[in-house]
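One protein chain is absent from this view; the other protein chains keep their places.
Naming follows writing order (A, B and C), and every chain is counted from residue 1.
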Amino acid sequence: MAEPMKIRALLKGDVADIRVLVAHSMETGQRRDAAGNLVAAHFIHSMTVTHNGKPVYDGQWSQAVSRNPVFAVRIKGARVGDKVVVSWTDNKNDKRTDEVSVAAG
Amino acid sequence: MNLSSRAAAICAFALALATGSGPVTAQSKPEDGLALGRKMLAEDNPGDLWVERGQRLFTAKRGPKNASLEKCDLGMGPGVVKGAFAQLPRYFADTDKVQDLESRLLTCMVELQGFKREDIIRTRFGTLDRDSDMEALVSYVGAASNGLRMNVRLTHAKEREMYKAGEYAFYRRSGPLDFACVTCHGESGKRIRLQDLPNMTKAEEMREVVATGWPAYRGTHSTVRTMQHRLYDCFWQMRLPDLGFASDLSVALTAYLNYSANGGEIKLPGVRR
Amino acid sequence: MKGVSQFMSRAAASVVGLAGLVIAGCAAFPDAETTAKNTEQMVTDAHTLGAPALIRRSVQDTSQRACSMIGGSEGSAKLSQEQAASLVKTARDSIQYPASGKLSGDWKTGAQLVTDGRGQRIVNGQVEKLPGNGALCTNCHAMDPTEVNAGDVGPSLVAYGKQRGNSEAVARYTYERIYNAWAFMPCSNMPRLGTNGFLTPEQIAHVVAYLIDAGSPVNRQ
Partner (left out) sequence: MKFGGSAGALVTLAAAGLLKTSQAAAAVWNKAGFESKGVADAVKSLGASAAADSRDIVITAPDIAENGAVVPIEVVSRIPNTQSISIIAEKNPFPLAATVDFANSAEPYAYVRIKMGQTSNVRAVVKADGKFFSAVKEVKITVGGCG
C-alpha cells in the first residue's frame, strides 16, 4: 500500500506554497535488480491538486521524474485553513490521496 | 570555508610538493555552479518520509515476539527517543558495551522483538529493491532530537576507551591507498572532485557534520543513509575490507567524531549528494 | 537522572564541546600502548568478509605505521631525521620501472586513466571486477583546465609539462613521484600507487605522458 505523502502548505502573502514529498519507486523500466532481472516500469503518471475543491494543477509525469518525487505548486488568493488535496495515480493504477490545510507561513 | 586559509593550504601543498604550478585559469570556482542545486535539494527533504516510516515501525508490534520498540532504552529510559541521538554513543550496562544508535537499535530489535541479528545486518542498508527498516528507525530517532545539542559524555571508563580507540583509528593509515581518515579530513576547504571534505579535526566543522549530517537522505542512493553507512562507504573508498556493521571499530570512530561535535545543534535527517 | 543531558543548558553543552578534552582528561584515559592494542584488536574484529588476502589489507606495513601518529597528517608528521631517512630509503628501494624502459607512455591512454576513480573496492568480501584499476588522479588534482570535476586535496597539475618540459629527467622524476611519493616526502597524502601494486609500471608511464606531453590537455592552454 502506498505510503502517505508529506505535504507542507504555507501561506506567504496571498500565495500558498504547496510542497509535496512522495514515496514512490518511479522505476524507469530500464533498471535491473540485484538478481539481474529487468524491473518493470512503475511510475506516477498523473498528479493532481485541488484548492477548496477546484482543480489547480494537473501534472502528467514520465519515468524521468526522480525516485521519491518532490514537486511544488503555488496557489494565489489562498487563505489560512484552505483545503488542499493532492492525488496521484501510477501506471499500475495504484493511487493515493492526501489532504492538508493551508497554514500561516 | 575560510578563503585565506584555503589559499594558504593550497600554497603549502604546492611548496611541499615542489610543483608550484600557477593558478588555474581565472574562472569561477566549481562550487559556485553547485551551490544552487545543493540549496534546492536541501529545501525539500525526502528523508522526512523515512522519519514518518520510522515512527510507524518504532511503535508497531513486530518480529517473532510481536513487540514494539517502546521498551527500547536508547540511553534516556525505555521508549524515550527525544534526546537519545544527542548523547550517543554511550555505555549500556545490559550489554556492557559502548553502543551507537544503530548498534543499540540492533540490540533492541534482537532482544525485544526477536529478530535474528544476521537478518537485521543483512538488510541494514536499503537498496533500490528493498527499503531498510534500520534506515527508517535511525531517521525517526535522529529527528526526535532536533533542536537539542550534541552532548556525548565520557563518564564511563569504556566510553573513554572507545573515544581513544576512535582517535587512534582516525589517524591509522592502511590499505592499498595508504589512507587514514585524516588523509581527506585533516584540512579545511578541500574537495574530492566536487564534494566538500569536512575537516574533522575542527570542532566547528564537526558540529555541523554530526548534528546536521547523518542520517541523511542521499540523492544518489535514493534513500536515507546512516553514520554506519557513511563509515562503511569511507572504508570502501579506502579499498579496505568491509567495515562490520556495529563493530567496535565503527562505534569507536563514531564516539570520537560525535564527541568532537558536542554543542552542535541537531537538525536531522540531513540531505547529501 | 535520565533527564540531565536532555535538559542540559546550551551554555553548558558548548562548554563541554570546547573544553571536553580537558575535562575528560581528568578522568583517566587508557595509555597509548593500551589504546593501540585495543584498537588493533578492533580492526581485526571489524573485518570478517572475504579472502585472507583482502582481510590483510587492513594490516599496516612498517611505513604506514610510522605515518600514523595521532594528531599528525602529512604536513605535521613529526618524524625524526632518522625515521624520515629510513622511510625515504624504503620507498626509493621499492621503485621499479617498465620492462620497456619507457618512462613516458601514451598520453591518450593516460587521459582515460586519470579520471577513472575505480578499482580494488570491496563489497561483501568481493573485489570489483575491472580490466584494470583507474589512476584516481582527478579525485585530488586539477589536470585538464577545462574539466571542472576535479578535486583539490593535492596541488593543481595544470600546465605541469608546459612548465617543466618533457625531458628524460622530468619523466623520471614524475614517474618515481607517482610510483612512490614517499621517496620524496615521507608520509605524503599521496598513495604509493606503484609500490602498493595499485598501478602497473606501464599505467604509471601513461599518466606521466598525460602530464608532460605537449599534446595533452594538461599543457594545451
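Quick notes on this structure:
Just so it is clear, contacts are C-beta pairs under 8 Å (C-beta built on N, C-alpha and C of every residue); 3 or more make two chains touch, one makes a residue touch a chain.
As the structure is a computational prediction, the values presented were derived from the model and not from experiment.
Every shown chain that the unseen chain touches in the whole complex is listed here: A, B, C. When the missing chain is restored to the complex, the residue among B:L41, B:A60, B:V80 or B:I121 that touches it is B:L41.
Considering the full assembly, A:A78 is the residue among A:M5, A:A23 or A:A78 that touches the omitted chain. In the full complex, the hidden chain is touched by chain A at residues 15, 28, 30, 45-46, 48-51, 54-67, 69-78, 89. Contacts to the hidden chain, counted on chain C, fall at residues 115-118, 134, 136, 138-139, 148-149.
In the full complex, chain B touches the hidden chain at residues 30, 32-34, 36-38, 40-41, 192-195, 219-220, 222, 237, 273.
In the analysis below, only the chains that are shown with their structure count from here on.
Closest chain to the protein centre (all Cα atoms averaged), using per-chain Cα means: B.
Once the centre of each chain is set as its mean CA position, chain A and chain C turn out to be 45 Å apart. Separation between the centroids of chain A and chain B, computed from CA atoms only, is 30 Å.
Remark: chain B and chain C have CA centroids separated by 22 Å (rounded to whole angstrom). Listing the residues of chain B that touch chain A in their complex gives 43-46, 48-49, 52-53, 127-129, 219, 222. Those residues of chain A that touch chain B in the complex are listed here as 3-4, 6, 19, 21, 23, 25, 31, 33-34, 39, 66-68, 70, 72. Looking at the complex, you find that chain B touches chain C at residues 10, 12-14, 16-17, 19-25, 30, 33, 75-77, 80, 82-83, 86-87, 148-151, 153-155, 157, 160-161, 163-165, 167-169, 171-180, 182-184, 186-187, 190-195, 197, 203, 207, 236-237, 239-244, 247-250, 252, 259, 261-264.
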